[in-house]
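In what follows, a structure is listed as structure tokens, so that the remarks can point back to it.
Omission of a single protein chain aside, the complex is shown with its protein chains in their original locations.
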Amino acid sequence: MAASSPNEWIEIMEDELPTAVVHEFLYAGEGGGVCIFAGTTRRFTGEKETVRLFYEAHNSMALKEMRALVSRATETWPVLKAVLLHRTGEVAVGQASVIVGVTTPHRDDAFLASRFLIDELKKSVQIWKKEVYRNGSTEWVETDWES
Amino acid sequence: MAASSPNEWIEIMEDELPTAVVHEFLYAGEGGGVCIFAGTTRRFTGEKETVRLFYEAHNSMALKEMRALVSRATETWPVLKAVLLHRTGEVAVGQASVIVGVTTPHRDDAFLASRFLIDELKKSVQIWKKEVYRNGSTEWVETDWES
Amino acid sequence: MIVTLRFFSVLREAFGAGVVEVELEAGTTGAELIELLAVNNEEVEKLQSVIRLAVNDDYIDPTSLLSDGDDIAVITPVSGG
Partner (left out) sequence: MIVTLRFFSVLREAFGAGVVEVELEAGTTGAELIELLAVNNEEVEKLQSVIRLAVNDDYIDPTSLLSDGDDIAVITPVSGG
């Protein structure tokens, strides 16, 4: 699944997220501010040690929702370039499962738009996360339903 | 000038900023949230077309101030890893002159800490920027003095 | 009528399959389908109030009538990121 427009790169992928290419893509916006958020696997949550995560997506719905979120961001802020990438399958501790990035003329908007994208992605994009703990047990992460 | 601690990478460099290495460094914090801001050269400001920037630093004072800013961030938020890199010399349009990055357990703090670092860097770090325009003219950027 | 159901995460594991075909009476609504699934599966029962259905990648109203051939995703609260 490739970029949906020259200024938007929205993709669900099984491989490691290509961070250097994300920077190149966003810098090409020739804006002044680039804000990137990467969600990585946190090793400890309280006493529990996570060794990896497993992500599953309803790909077609998730991509549609990701495109809708980028559209909303673009309508709200002067977005020159936007990236929204999410991995599925196994993700080891210390790797990124999601990368959000935005280029805008000024930095205020880059921070606000990328904050919006990661917050909304977590609420509405049809992707589910399972924690795999050191002791071998696994758990699908439960979240509050927000419609 | 190398990293000042295993968790802080503060440097002034003449070469292109190493984005992939920045991600690796920040992911190694094993936190949950990584926020990176890159300041890139904006091509147009009003009617004026910038073709490149030139940065000059008082290196020893600038590094000292950058370390102080990272310390303040670390005292205020639960920062696991922090990156503060600034280029000097010529920077072309579409390249980053500065990269700020923070890893924290939760994303709120990553956004706040990196926002703090870029805002304060622009106010207090002893680095100066000259715009080089398409028509050949140049201009040292003037800013408000904030002590 | 025959519809296709798609399960993910907790429900995929609870049903032991990601995609199943089921026969429903004509005139079944979305809410009624969830009721039917809840009778035979305690994960569905537990999540019943927060499950949403989507047909052809669009969420539907619980009162919507399902149609023969519908491709129905059974969506539980998401947890990506």
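Chains here go by letter, A, B and C, matching the order in which they are written, and residues are numbered from 1 within each.
In the analysis below, a contact is a pair of C-beta atoms (placed from the backbone, for glycine too) under 8 Å apart; a residue touches a chain by one contact, two chains touch by 3 or more.
What you see is a predicted model, and the numbers here were worked out from it, not measured in a lab.
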Visible chains that the absent chain touches, using the contact criterion stated earlier: B
Absent-chain contact - pick from B:A82, B:V98, B:A113 or B:V132: B:V98
Among B:N7, B:T74, B:Q95 or B:Q126, the residue in touch with the chain that has been omitted: B:Q126
Of B:Y55, B:W77 or B:F111, the residue in touch with the unshown chain: B:Y55
Touching residues on chain B - with respect to the absent chain: 39, 55-58, 60-62, 64, 86, 97-98, 118, 121-130, 140-145, 147
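Quick note on the criterion: only the chains that are shown with their structure count from here on.
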Chain nearest the global centroid, as defined over all protein CA atoms shown: A
Where chain A and chain B are represented by their mean Cα positions, the distance between them in whole Å: 23
Chain B-chain C separation of Cα centroids, rounded to whole Å: 49
Separation of chain A from chain C, taking each centre as the mean of its C-alpha atoms, in whole Å: 26
Sites on chain A at which at least two other chains make contact: 39, 118
